[in-house]
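Missing here is one protein chain; the remaining ones are kept as they sit in the complex.
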Amino acid sequence: MSKPHVVIIGAGFTGVATAHDLALRGCDVTVIERGDICNGTSGRTHGLLHSGGRYAVKDQESAIECIDENLILRKIVPQAIEPNGGLFIALNDSDLAYGEAFIEGCEACHIPIEQLTPAQTLKLEPNLNPQLLLAFLIPDGTFDPLRLALAFAATAKSNGARFRTFVEARRLLTDGSGNVTGVEVLDRAAGSPEELRADIVVNATGAWAGEIAKMAGGDVPVNPTPGVMVAYDQRFVQRAINRLNVPGDGDIIVPQRRMVVVGTTSFDVDNLDYVPVVDDQIQMMLERGSELVPGIRGAKMRGAFMATRPLIGGGSGRSMARTFKCYDHKETQGIDGFVTITGGKATTMRAMAETTADVVCSKLGISSPCVTREMQLLSYRQYYSTPN
Amino acid sequence: MSAIRWDVTFVVYRAKGDEASHFDTFKLSIDPDEYVLDGVEKIWAFEDRSLCFRHACHHSTCGACGMRVNGVEKLTCITLIRDVTQDGGTLKIEPLRNFPVVSDLVVDMGSLYLRMDEVHARPVVPVPEAEIEKSPKEWPPDDYEYLRLSDCIECGLCMSACPISATSPTYLGPAVLAGAQQNGLSRNPSLLEIVDAENGVWRCHSAYECTAVCPSYVDPARRIMDLRRQVVSERLKRLFNRPKPKIAAVQEANR
Partner (left out) sequence: MNTSKNQPSPSRLLNWFNPRGRSLEGMAFILNRITALGLTLYLFLHLIVLGTLARGESAYDSFIELVHNPVYIFGEFLVVAAGLIHGFNGLRIFFTSLGIAVPRQKAMLYVLMAIALVASLIFGLRMFTA
């Protein structure tokens, strides 16, 4: 019996991780992506491997997802991770007050934290604001976005998945009853159209999930929410630095190679395909970043860009949950053969894939369990060892 | 974005399928403090959706957006428009050299990635071993506790700029030799046969173009020269085949 064919639209974190999971469970997987791997939001993450501390007070579902997946990713893909931990820093009384809720929240979410005095903190990170009042050590980390995704893709490819990059979904093919049977694509590199038949089409396009769902006459409550990131040309700290406050703008600093990246903001946008950087927001990152690491004020700016998060649900910006959701359109809109996964964070990519693969496999009648928690990923460079 | 706008003409290399390549011209009104990659992205978003280009992180960590801008290799996400042209100027955008063109500005860098694996280039290294400017002895011992992603982002700019890589498909190339150097022959003696070979370390002709274009502080030329020193030292050791004297063994253990 031949394997069921699943087409995944989108080669960001969710797409590659889902391909990895489904390939191991016995599906024939084709991933299509209009650009190259991590072409959209996934590439542009600042790379914070969340410990969940940021969400431990207001969004505990996300916090628990983060700490669990943080530990898994450290095990299965160390090749793309700077595993140096992180700090939550209190600079004023308001921060200190938040600290109480922070401790309780982290305990509730089984996130290990260690409280440090200013002296201890400055010994670990001499470039921090010397006026800091308190710090908590937590297991944050930094990851390289493209290499993290390539590692999943490399492993999926070695298990038979196909990655067709520069292939854009134009239309979803349907049968007489509106169920999805495949995708009409344009091979952008060759300039030629093609039809791909599929048993299930997975919409893993993140911020663009709403646009793709519309192609099937479906709907998902995705709220694309961009934010700015600014990179500075000096590795001021070895660990991720977070402000000990209610999640806000410019309160994360992530070291990566010889830079630090400060992020982020939250606002609405119309055109997802090109979000220009706003100067005021760069200035805000400079101000807020300098509060935590004073040296940032004098540092050379290396780059600035916008990244559009796919947030789910009602509300806006900071108040929306960071969790993920998999929509089986048969249940939501009566459209079979079509599944959307969106929301979430880079840190929870493997869990998002597991949930999606569970839904897909149950629709296909496949009973293989998920094995991605323990499976070491191949070297990300092996993505290129097999031609497509 | 600020209010300043420059009129810049982008002349972009295009190639699809088996057709002959050509250049398309796009006139953009663009903020000079935006990056060349932003310009390319604008062209795709607003002028020509058939343009293929590669980008991911937009902050010089993924190495995907390397292109030639006015003939010089650049990482376009960190190359400001104002640094490469002026108001009313022209930017010629071409793909990197020495890699097969997939489409338009996208090249297939598979050979670079696979060679990096052949020399076991380490993507994550202890912080003191990451920088060539400072020897590991100069770092406080605690810094060995920290790991970081190595400087090389495998962007291919050096491979494109190297004149030897232009004429030889089998020359390992600056990035690969730099990766081998960082690994070190003493840590990985099996590398000796790979780098001390016709297509290895001796094929470099000291053009130093690789270091000139590297956006990530790797300094491949310096690493190649250091690798030569390692090769000579390793060969001499093997020639005389002397067992390590006691003092040297103790020093090794204490490092």
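As written, the chain order gives the labels A and B, with residue 1 at the start of each chain.
One rule holds in what follows: a contact is a pair of C-beta atoms (placed from the backbone, for glycine too) under 8 Å apart; a residue touches a chain by one contact, two chains touch by 3 or more.
Being a predicted model, the structure only gives us computed values, none of them experimental.
Hidden chain, full complex: it touches shown chains B.
Where chain B meets the omitted chain, the residues involved are 15, 17-18, 21, 68, 70-72, 95, 97-103, 107-108, 133, 163, 165-169, 171, 205-209, 212-213, 221-222, 225-226, 228-229, 232.
Criterion: only the chains that are shown with their structure count from here on.
Chain A and chain B have centres, each the mean of its CA atoms, that are 26 Å apart. Chain B meets chain A in the complex at residues 1-2, 16-17, 31, 34-35, 38, 41-42, 44-46, 50, 52-64, 77-78, 102-103, 106, 109-111, 113-114, 116-117, 123-124, 127, 143, 146-151, 153, 216-217.
Interface of chain A with chain B (complex): residues 35-39, 42-44, 47, 78-84, 142, 144-147, 166, 188-192, 229, 231, 235, 238, 255-259, 261, 271, 273-274, 276-279, 302-303, 305, 307, 379-385, 387.
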